[in-house]
Each structure stands twice: as structure tokens, then as C-alpha cells.
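Note that one protein chain is taken out, while the other chains of the complex remain in position.
Letters A, B and C name the chains as they come in the text, with residue numbers starting at 1 for each one.
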Amino acid sequence: MNIRDLGIKIGQYPAGQLNKISDVPGITVGHTTIRNSRHNTGVTVILPSADNIYHHKLISSCAVFNGFGKTQGLIQIEELGTLETPIALTNTLNVGLVHSALTSYMISNYSTKDSPILTLNPVVCECNDSRLNDIQDQTVSYKEVNDAISSAKSDFEEGSVGAGTGTVCYGFKGGIGSSSRIIAIDGKKYTIGTLVLSNHGRMPDLMIDGLKIGKYISDIVKYTATEDKGSIIMITATDIPLSSRQLKRIVKRSEVGLVRTGSFIGNGSGDIAIGFSTATQVNEKSTINSFDFISESNIEIIFRAVSETTEESILNSMLYSNSSVGYKSNMFYSLCNFSDIIKEIASVRKADENKLYQKIKDV
Amino acid sequence: MNIRDLGIKIGQYPAGQLNKISDVPGITVGHTTIRNSRHNTGVTVILPSADNIYHHKLISSCAVFNGFGKTQGLIQIEELGTLETPIALTNTLNVGLVHSALTSYMISNYSTKDSPILTLNPVVCECNDSRLNDIQDQTVSYKEVNDAISSAKSDFEEGSVGAGTGTVCYGFKGGIGSSSRIIAIDGKKYTIGTLVLSNHGRMPDLMIDGLKIGKYISDIVKYTATEDKGSIIMITATDIPLSSRQLKRIVKRSEVGLVRTGSFIGNGSGDIAIGFSTATQVNEKSTINSFDFISESNIEIIFRAVSETTEESILNSMLYSNSSVGYKSNMFYSLCNFSDIIKEIASVRKADENKLYQKIKDV
Amino acid sequence: MNIRDLGIKIGQYPAGQLNKISDVPGITVGHTTIRNSRHNTGVTVILPSADNIYHHKLISSCAVFNGFGKTQGLIQIEELGTLETPIALTNTLNVGLVHSALTSYMISNYSTKDSPILTLNPVVCECNDSRLNDIQDQTVSYKEVNDAISSAKSDFEEGSVGAGTGTVCYGFKGGIGSSSRIIAIDGKKYTIGTLVLSNHGRMPDLMIDGLKIGKYISDIVKYTATEDKGSIIMITATDIPLSSRQLKRIVKRSEVGLVRTGSFIGNGSGDIAIGFSTATQVNEKSTINSFDFISESNIEIIFRAVSETTEESILNSMLYSNSSVGYKSNMFYSLCNFSDIIKEIASVRKADENKLYQKIKDV
Partner (left out) sequence: MNIRDLGIKIGQYPAGQLNKISDVPGITVGHTTIRNSRHNTGVTVILPSADNIYHHKLISSCAVFNGFGKTQGLIQIEELGTLETPIALTNTLNVGLVHSALTSYMISNYSTKDSPILTLNPVVCECNDSRLNDIQDQTVSYKEVNDAISSAKSDFEEGSVGAGTGTVCYGFKGGIGSSSRIIAIDGKKYTIGTLVLSNHGRMPDLMIDGLKIGKYISDIVKYTATEDKGSIIMITATDIPLSSRQLKRIVKRSEVGLVRTGSFIGNGSGDIAIGFSTATQVNEKSTINSFDFISESNIEIIFRAVSETTEESILNSMLYSNSSVGYKSNMFYSLCNFSDIIKEIASVRKADENKLYQKIKDV
């Protein structure tokens, strides 16, 4: 179930065909899920292109809203403005292992005798799934990383899967969520897609399309957490031609979507956004690289689209997840349990808003 | 009129006595307003303490969400973590002049033969009021700066006054708004206060406490602007003892309050936050400075409070402003014109939410 | 007198024809000098192009090594990566006034009825000349700014002139210095030029081409300052096509040149670098902007060239300056007073190095 099934449409721009990050041509996503009596964790991998990305780097940027996190690879993205590996997501204490596995994968697949991979900047992000996972076991291994890569496809699963298997969002079961938008710039159509790994927020803060539903549900379920622990990772891709400076401005607007779901960017929530454009491959061999970048006067529509894809991705990450019982018998409900309520609220509100509209018209 | 008069309470923490930044002891605010057939502009000054701030610097920090702005003084705040002058606000093309006037004021009042002021870092922020002001005239002079300083008081005016005389917020008349919160940390009470100069946003984006009222009103008034031009300045003060690193984390959460009023941090909107703590005066003469800082484990409540004061300050900046006709006969309505509607919506929503609460309870 | 006159050649790349920043085609520099019994100060202006720069913005970037300074305009350069006004340099307490004057100048000259200047980001840098100037008088006025602009030319004066009239460098008379380099990238020739306003350093630290001459001279002249007060501003221009990200990497290497003259980037020394490229004018009106940027694999030669131009500019700023007696009878010697010594050292060293070369060859 996703947010549109509840009669709620986030924002103004149309979604792509799958309403996923993979609506951006060339992008695929794979998961490996670990689920047993002590563990709920895994790996999710975003493959930015079908090409050898190490030799055909993509323009990239990032933004750190709250650095209480362990994401790896951002220093070089900041300096060089390029992405040269898939992006992997996993749990906090396995981020090093996945970094190592991604390195091995790249060497095995893309290193040649003439062009060995002697330096590499894997990008690995993490959320802390210790509420549902015995995280100290560091249970992810190389195999899970390779399996996630080899299973990558456009029409990937969302919800409680891969790196999202053990995450918790606004006190509900969180996980992987995705969404996309199609926008037109000067008559030409482009796609913007986001994938989130959601693990942040306190239940009373949850806001759906302006409706502060979280405070009511948290009362009922006797929600007691007082701090926002966890994190959120927000990956945005697009086929719009953009400089790394522009991409930084754009991924900063991920935070707008995040806040619109109710987050206060809590102390313990490592909130990080990464973006890349598939429009241009950087050729390090030629003396001059030619770029066609969108003018700054066209950027605002992209800001809005990223806010929309992020907001919807977060809501989808909860709605695609089933309730989970995990390690130490911690139980986290799916937001779907409350779908009837949300649907009804949405319809009541629509009626109220129509009345409002009439009133205002008469002013 | 302010947002509470409409039956809407932003957030969970209680406001201070005045519900202004000046609830933080020692802080006063002064305005000079220029209003004539061609000009709607002015100066607003925040005096952080009654002491000689140049010799008793306060710990300070800042955050730039969108640097499409001309605020002055942030480089040194970033490096040294201290504030050494009042903070002045004015229009975009007068920021240099006000910087110069603030320098003169500090020399006249605080320079002595033994301790001359040979270097000084005035902090001057700006919004672009050219929709209501013939800004190219650069009409602010030294006199307005000095008058604003000498008129500073705790119970200062809000709305269309001082630097806010010609600003526009979500297509309504914007200006100066303020709000405060009282929080308790380990049993001890502290105050957090914010003052904003609001000049940002498109009308369809306006959201009041989750209600997307802007899109309805913009339809009615035939609002046509497609880009978010302008800026917002958000100044937060507190008597909580904090390091500059902690203050940076805190003022970053101003953006949460901003987004909760509907902003997408548009391309042309220079959005900047500055914070300072009155708890500790930095003594540059002694070898060692002793500081008592709040532990990071207590910081989340402050994040939430700043989001609340910022959100409420922005709403107040509009509600305290009257409709204005300015330069070139541009007309901007006060949001108050729609106060009955907002009040009714708030009450309908409260009823709906009560029904919701019953429903959820029955799940 | 400049450093080459002393038989010392900084670095490996050839200088341009004038060995000034104005070797980059289109750049001119103007000064206004204020020199009387109480004042030694002024204004220096760099005009980046003969075109209307507000409507033909240039790609730009900046780097702050030590933010204990008051330079204005960097926030917007950081966000948008463009320069839209001339760059002005002046004393610390006049930076606001010069900002205002530059605003007026741009309005007077480039604002039209159809295309008014309603927002503007003047870039104004400063050094603290209070050792030779009664700085609290804030003696610079609009006239000096306009005069500096109208007197701009390629073959501008260096040394104790304009904004450099009252500055002090390594305890000697400092001021304006400039230098350029011609480099070839893939057979095509480009120019890199730097202009500095030098006001930093303690005399014992002065190092000329590796020779630590400062400690000897400071002994003789009984130099007593124990702290590095002042600042240095380093402006670099080039006709190489570069992104703002690349320009940031390049101007960061200004610090290399600075350190090679002996600086430790002292506490009180606000050290700031700004760079711009004249290769591309940004057209905000078109949907797409096409850029030809140098590939990163060609950037290292530019790093080295900027280090060279900065190092030589600093040395020239001292050697072009005459000894000055200023306010309160402070006396600062010209480094030229010691030119014979430096020349002799350079020649002794050359002889020693030749001997060394023989020795090493025999190993």
C-alpha cells in the first residue's frame, strides 16, 4: 500500500511510471534482506547506471543536515563533485564491511590489467536498526552486498526490505521508500527520483500532508520515546544536466520534504542527502569537458520536485512496511494498520477544504 | 492581531510573558520606519545586552540555508563564535550603509582612549523590499540606524515596521515577527526567543499549523508570482549556556519552523539564521575561560523550541502587518483580512480532530 | 623595485607581460590614496571586465583560511558561484561605506528602466591599517570609490597605494602587490594573475624563496610584536574555463604561496582568497548554459601557478612600498632598505647550490 492508495497526493507534479527513483533511466535498485530471530537488517544498493561508473563518473553532491551519522564517501564527493561507485545502504555497525565489499565488487568487475582500480571512493550510508536487530553481531557479509547488486532491477520492492528491514520511522515500521516526479523545463521533460531509508522521528510528530495524525495515534498506542533516535538517508537522482553546485542546492531541499512529514531533525538523527545526475558522464581523459547545465533561473521547479519526492518516499517507506516483531520482542506497527483512519481523515478534510474554498470566494 | 488570537497554538511549549525575543533577559529591539509615497523601508536593531557587547562578547553562531543574500558579519562569527555588536536589519541595497552606521555608533559609544575600537564585526542582515520600496534610492541614512538603537525596548512593535516596512511574505504583507518559549532543563527554566524579518514564499505555499490555506486564498486573489523571491532572516536568542557548535545545531532548526509555514527555500530566497546566548560573556583578557554548557543529551528540546518560535514568529510577522500600498501602486494584503476564515478553519479542524481521536481510540 | 630586480625568481612558470593580474585580458585596477598627517588609507578596485558585469556575471569562488575578517559578499559567491560587481578593497572600518558606494556606482552605471538593479552583491574586502591610519575616523567616502573605479587601468601602480597605503606586512611596509603566470594546457596558453593586499605576518617569520631573512632583520631593528595582527586578501583571476568548484580548489592554493613567504596564518590575521574566471559569462536568461571546463586531470599546474603568483605578489607588495611614517609617528620600513643584503644572499645561495649540485652528482 502507498500514500496514493489512501487518496492523498503529495505535491503538484506528476509521478513517473513506477513512482520510483528508477524512473530515471538507467537506475536499478537491489536488496538483500536478513530476517531471523535475532536479526532484521540487510543491504540495499542503488546502481546509478548500467555503465562502468568508475570510468564514467557521474556529477554528484551531498548535504549533511545532522552529522550524527557514519555515511562514508562524502568528503570526496564534496571535493571532486563526482560519484564513482554504486551507493550502498546498511546498518550502522556494518558500514565498514559493506564499504570493503563494495570495493571488492568494483575491483572484481571493473579493474583490468591496463586500467586497475588503485583508488576508489565507495559511498555507503547507514541507519541504526538496533531496535529490531541485534546490531552488535555485525551480521551483514560480503555475500549480501554481492547479492543485492546482482538482484538490482527497476521495479524493486519498497518497505521492510534490504537495509530497511529493521528500521523504524515515527515509531512505525520504516524502511525503503521511493517516489518520482516528471517536470518540464522549457518544454523538455525530465525525471527526478528519490529513494529513502527511513529510521527517524517520534510518533507524535508524524504529519501526513499537513495532518498531524501522529499525536493521536501515539496517545492510543501509548508511545513513550522522548528522543528522535535513528537517521534518514535520502538519495536523489535525475536526468537533468546539473553542476555539482546546483545538485548541492537541490539535495538541500530534501530537508523540506523531510520536515513536511513532521521531523524536527532530532539530536540523534543523522540526516544526510546525496544527489547525482545521469545526464553527463565525466571524461577525465580529455583536456576539456563540455557541459550543458540548466540555468539557475530554472532551478526552483527542481527544488519543489525534490521536496515532493522526498516527502512521498518517506510516507511510502512506512506504508509499504508490515508490522514487525524483532530482537528482544520489540514490536513496531505498520502505519497501514491506521490506513482506514487516514483515508477517512483525508476525505473529511477534502470536504472541509471545499467548504473553505466557497467561504473564501465569498469574501 | 497574532496567531493565538485566531485560536491557533503553535507547538507544545509555553510562550514567555511577551511572546517575543525580548523575553530573554537583557534583549531589546528598536525600529525606524520610513514610509512615504516612494519608500517603504527602514531599520530594525536587536540589542543583545545592556552591557558593552564589544568588551563583553556573547557566544554566537549562524547557518546559511540559501546564500542568495547579502548578510554581513557571518565569516567572523563562524571563525570566532562570538557576537560583538547589535544585529541590524535593513533593505538589500542599504546593508553597506547600515554597516557603516553601526560601526560609527560603536566607536562613538564604546571606544575609549585606552581601549579604542580598531576592528569591529558589525552584523547586518537584509531583505529585499523592492516590491513596496524604490530600493535603488538607498534611502536609509545613519540617522535611522541611531534612532532605531535609541528607541530599543522590550515591548517592541511587530509587523510592518522598521526593516519590515516593505517586505512581503507568502504574497501577504510581511515584516517583523517574534515569539518565545520557556523550557525546563533538569528543573531549571530557560527562555528561547526568535525575531524574524519575513520576505519569502509564494502564496499558494502558505501553510498554517498544517492547514494549506495559501492555495485557496491565492486562487481568490488571483496571485500570479511563480518564483519565491525575497528572503527571511531568523534571529534566535537564549539564556541557555551553549557552545557555538551547539548554537549552530540549534539555529539550523530554524529551517524546520520555516518549512512548517510552507516554504520550499526558493532559489531567490536568501534564508539565514543567527543565534546567540546571553548566558556567558567571553573574557578575552583571562588565560582560561570557564564555561558551563548544557550537555548534548539535553539539546533536543531546544531544537523543538526553536522550530516553534520560528514558525510562530513568521505567522505573527504577517498577522501584525496591515495591508500596504507601495511604490508603483503595488498592493499587498494583510493576512488579517482572512482572519475570520482562518479562525473558522481552526475550529472546524479542532472538531474534526476530536472525532478522529474517538475513532482511533476505538481501533 | 620588485623581487625579480633582486635576482630572485619565484617558481617555474613564466610571468605575463606586466607580471600583474591585468595580464588576464580585460582586467583593470584603480586606486585612490588618502595620505595626510592622520590618515594613510584608501580604496583599490579590481574591474573584472570591460562589460556590464551585472548582466554578464563571471564564475567565481572563494576560500576563507582565517575568518577573523569582515570581507563582504562571500555568502552569495559560495551559493551561486558568480561575481556580479567589481571587487573593492579598503580599511576595516570603511568596508560598509565602500559597499554602499559600490552599490550606488552599479545603479548609476548599469541600472536601466527595463532592467533595474533591485538586488546586488558587492564584494568588498578589507585589511586593518590602524597602525598607520586613524581608522576610527572612517575617512573613506563615496568619492574615493568612484575615483578608484574611473582611474582603473592595466598598468596600475603597486606598493603603498590605494587600500595598501597604510598596511604593514611582516613588520615592513606592505600594500598592493601583483604577479602573473602563463601556462600551457594541451598546447593552449592561459594566464593566471593575482593581486594581494598584504597586511599580515610577524617580521621574524618572513621567508624569501626559502631564505628565513626575517629573523635576522627583526633582531637588528629590534622588532617586538608578538602576534600576527592584520590580514591578507588574495584575489586571483584567470582566463582558463573553470567551474566554481574548481575555482575553489584553485584559490585554496593561495595559502600555499602565503605560507611560502613565512606566514603561520596567525590568530588575528583574516586571510581570505577570491577567484574568478573571465572565460565564460553566465547567461541567466537562456534555459541551458553550455560550459567548456578544463578537466580535473589538468588542474595541478594551475594549483602551482596560483601558489607562485600569490608568493610573488606578497613579496612585490613589500618591495614596491616606501618606508612610511604614520599616525602616532609609527614608522614602518620598506623591505627595499634591505635589498642589497637580499641580493647578496641570493647570490651566495646560488653559489652554494651550485656546489651542492656538484656534490649530489658525485654521490
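Going forward, a residue touches a chain if its C-beta (ideal position, glycine included) is under 8 Å from a C-beta of that chain, and two chains touch if they have at least 3 such contacts.
These figures come from a predicted structure and were not determined experimentally.
Asks: For the unseen chain, which displayed partners does it touch in the full complex?
Replies: A, B, C
Asks: Which candidate, B:Ser141, B:Ser243 or B:Ser323, sits in contact with the chain we can't see?
Replies: B:Ser243
Asks: Decide which residue listed in A:Thr28, A:Ser61 or A:Asn94 touches the omitted chain of the complex.
Replies: A:Asn94
Asks: Considering the whole complex, not just the chains shown, which residues of chain C touch the missing one?
Replies: Counting over the whole complex, chain C touches the hidden chain at residues 65-66, 207, 210-213, 216-217, 219-220, 227-228, 249, 252-253, 255-256, 259-260, 263-268, 296-297, 299-300, 303-304, 307, 337-338, 341, 344-345, 348-349, 352-353, 355-357, 359-361, 363.
Asks: Footprint of the hidden chain on chain A, which residues?
Replies: Considering the whole complex, chain A reaches the absent chain at 64, 66-76, 78-80, 92-104, 107, 111, 116-122, 124, 128, 130, 135-136, 138, 270, 272.
Asks: If you put the missing chain back, which residues of chain B would it touch?
Replies: Interface with the chain not displayed, on the chain B side: 79-81, 185-186, 241, 243-245, 249, 283-298.
Here, only the chains that are shown with their structure count from here on.
Asks: So how far apart, in whole Å, are chain A and chain B when each is placed at the average of its C-alpha atoms?
Replies: 32
Asks: Express in whole angstrom the distance between the two chain centres, defined as the mean CA positions of chain A and chain C.
Replies: The computed centroid separation for chain A versus chain C comes out at 45 Å.
Asks: For chain B and chain C, let me know how many angstrom lie between their CA-based centres, rounded off.
Replies: Those two chain centres are 37 Å apart.
Asks: By residue number and range, which residues of chain C touch two or more other chains?
Replies: Only 79-80 qualify.
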